[in-house]
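All protein chains but one are shown at their positions in the complex.
Chain nomenclature is as follows: A, B and C, assigned in order of appearance, with residue numbering initiated at 1 for each chain independently.
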Amino acid sequence: MLEEQMDILLGILYTILGNDYWWGPWIRGVIGLCAMGGIMVAAMFAVWLERKYASDIQSRIGPNRVGGKYGLLQLIADAIKLFTKEDIKPDKVDGPVWAGAPILMFGSALLMIIAIPFGAFIFNGVTYPLAVTQFDISILYLEAVSAIGIIGIFMAGWGSNNKFSVIAAFRNIARMIGYEVALGLTIVSVVIVTGSLNIVDIVEAQGSVIWFAFVMPLGFVIFGVSLIADMGRVPFDQNEAEEELIAGWGTEYSGMRFGLAYFAEYIHMVLGSCIAVLIFLGGWNMPGFLVDLHIPLIGLLPAGIFLAKWVLVMMFVIMIRWALPRIRIDQVTSIGWKVLFPLAMVNLVWAAMIGLVWPW
Amino acid sequence: MVLKNFEEMIKNTFRPSVTRLCPEVPTEVSDRYRGMHKLDRDKCIGCGICAGTCPTRAIRIVRYGRWFPMIDFGHCMFCGLCVDQCPNDALTMTKEYTEAISPDRYALIYGPAQLMGEED
Amino acid sequence: MVNKHDVKKRMRQLAAEYIHEPQQEAYKLDDTEMMLHIGPQNPIQPGPFLIDLKISGETVRDSKLYMGYGHKGIEKILESMTYIQGLPVTDRICYLASLSNNEAYVSSVERLLDIEPPERSQYIRVIMQELSRIQSHLLGTGEYATDLGFVTMFLFMIREREYVLGLIEDITGARITHCFPRFGGVREDLPDGWREKAIDVLSMINEKCEMYKELFSSDRTYRMRTVDIGTLTKEDVIKAGLTGPALRATGIDYDVRKVYPTLTYPDIDFKVQTAKKGDIFNRVMVRINEIQESCWIIEQALDQMKPGPLFPDELPYGRRTPSMRVPPGEAYVPVEDPRGEMAMYIVSDGTDKPYRVKIRGPAFALMQGLPPMLENVYIADVPAIAASMDSCNSEVDR
Partner (left out) sequence: MDELTVLDSLKSQFPDAVADALIDSQPPHIVCANVDKGKIVDVCSYLKDNLQFNRLSGITSVDFPEDGKFEVVYLIASYDHSVIVKLKAEVPRDDNPSIDTVIPVWWNANWYEREVYEFMGIYFDGHPEMTVLVLSDDMMGEWPLRKDYQEFPQTTAKYPYSDDQESIVEEKYPLEWKSWPTERHYLE
């Protein structure tokens, strides 16, 4: 009885997946919508995790009222508050630039979604990555699109007509130039080894041999530091250092405009963690010490593995924020150019040597 | 290196939290806590020393049968000088402090009856 | 009916009247410079004050300090109150050091009255002074850590401070405004079982201080922000007349507890904590060392204490200090506040109210010495330097 039903179900799945017509725009569209909604939920989860984990670190209780004992729905309450706030537009801001900045930041974060595979679905031995699109230069696309958000921050700083905001915007640009180079070079080193700019290929390359975090640990550390700098989190959150610059570029924003920009930052953090998992931590592949168990990778299990890794990376990023003081902007740029950039070059040479013998 | 910090933070994650849920779990105050006043009807002689010594002039002597103090908790700063100087130890301080908050400042004026806990 | 447009117009007029071309030298700007007004309301500040920074890029070229946003007129208030009524007012000079302020006031009045508290009271006052120092340093260092973006450290220190406040509350009955010493003694004796509780808490704080020191000195990002930044030399501190940890961090072992010993400090064995370089890192380290030294002082005081009266026998009133006439004269007794030398210069004319009270606070000198330190530093160092001085704005404004 059960077997019959399973057969019917598998038959339907096979028809859907095996058929190019179905696997074409429709499925991708559905995945895209799911990813869109999922990323919002994930960002809300990130905010909740940040607050809850920070409170654990600091011996506090944290959110505990809205949505049960653990305050799971706290962010919904916050969102309602932000939506219903008065939209205050300061008198002397540069209107379109000021109003467009949060939209641009949010948009750039959303643009990244389409290239990222959020796990995979394995059926009949065939891997179907849960990505909206699969194109050959997806990692390059991600790099390019994520940099658009920085233009948004500069627009916010400039359009606000506020000294603190403009200082923050300049700091952001200076930091971005310093760190985007190292970030790009580590990604290039991964690309050299795998010989592909497609994230799915990179993940599959790690599945067969070993994760890139162990192949090039130096590159992984550089990537991690640059990524945190890219996300703008402590110790690299000079662009919104509240003790120095009040709220940095966000000084003149309030209500949902602020909420949008704030949310965009968290989406950025969520997607950044995803990228770290994908290109250095093996994506949806089973961790090495569990491979011997021979658990068959079927169905949505890979997506679950991906999710678990993603949560761990997020927790690490959050933990760093609460464990370290902020460093100064001149130190940030000098670390970027004098330490990370040369090391990234060294890593590039190392990757080229690995690439000669890859796959082992 | 910064690893020491990471270690300390991760260790701290597993320690119990030291804060408490505010209105649900009451604050533990010490025995000597200087909260709102309590007046002993039998001991008070209505001398007015408390009113004379109050730095914020929150105490006033009024007629309630005999002379008794009346305290404005909106002005009281709980320094305890009135309690110290009370010659008959009629005025004491309790651990109660939540009642000293009100949106209506006139509700904070406690007459002798309220201080003695006799009515409302 | 108020028209919204009219309100806006009026506000613009007011703004135009208010924003005038400043005449002072500090406001003349080059093409590459701009003024950054930090304050009077800013997240970095413990109280309201205004720093005008002349910045060029990320570097501060010049700075100007404006005080007085929290002026309370305490000196004038004290003139209009009797001596005992003035005691709770001295709590409000700086809420972090209210016990030291009480002590400075009470010891000056005791000089005028020519009475001396008995030994037990003196020991209790020593204990209160040191507890006050511990809680002030914990909060001051925590606030400073926040200004570096190290929020967790602030919450750690607040957590420990809570236990110290609990100890103080057990004795005085209040958490921050204590009003505890009296002329010639103290309000109440130590409660039963306080000694054991205190020793537990103090040893815990001692351990935690070791942990803080380890975290502070091993953390590279922290050292990058603090070592060799905001350095004060010996000449600088002598010029600015500083006292307290900011002075001792430069290597001068000047401590009011040693130089003008009051109470039973001469009987207690303690070391004046100093450091060599006088930068931010050293100032904070001196503070944490002082917390440990204070724990040691309290333990000694608890051991040396003997049972006895709280007030001298010849004093007729004890803790029921009435409004009384004080013989004419002048008194000035320095006391070591958490931030430095605290003293009140009290002039009495023989009535029941002080004729003049001058509050000489340590934060006044610290604030005055701040603008020269802010030249040619980065903007990010401004909060770090200002917070490492641990100055209390409320005390400067009074």
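In the analysis below, a residue touches a chain if its C-beta (ideal position, glycine included) is under 8 Å from a C-beta of that chain, and two chains touch if they have at least 3 such contacts.
Here the structure is a predicted model, which is why all the values come from computation and not from measurement.
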* **Selected from C:L87, C:A104, C:M153 or C:A240 as touching the chain missing from the view** => C:A240
* Asked: Just one of C:G149, C:P245, C:P334 or C:P383 touches the chain that is missing; which is it?
  -> C:P334
* Footprint of the hidden chain on subunit C, which residues? -> 67-68, 71, 73, 75-77, 80-82, 111, 114, 238-241, 252, 254, 259-260, 262, 316-317, 322-325, 330-334, 341, 343, 345, 347, 352, 355-356, 358, 360, 364-365, 367-369, 396-398
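In this text, only the chains that are shown with their structure count from here on.
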* Pair joined by more contacting C-beta pairs (A-B or A-C) -> A-C
* Middle chain, criterion being Cα centroid separation -> C
* Asked: Between subunit B and subunit C, what's the gap in Å when you average each chain's C-alpha atoms?
  -> 26
* To do: Starting from the mean Cα coordinates of subunit A and subunit C, work out the distance between those two points in Å.
  => 45
* What are the residues of subunit C that contact at least two other chains? -> 152, 159, 219, 221
* Asked: Which subunit A residues sit where two or more other chains touch them?
  -> 57-60, 322-324
* Asked: If you look only at subunit C, which of its residues touch subunit A in the complex?
  -> 8, 34, 36, 42-44, 58, 145-153, 155-156, 159, 219, 221-222, 224-225, 378-383
* **Contact footprint of subunit B on subunit C as seen in their complex** => 81-82, 84-89, 91, 152, 159, 162, 166, 169-174, 177, 179, 182, 187-188, 191, 211, 214-215, 218-221, 319-323
* Residues of subunit B defined as touching subunit A within the complex -> 2, 5-6, 8-10, 12-13, 15-21
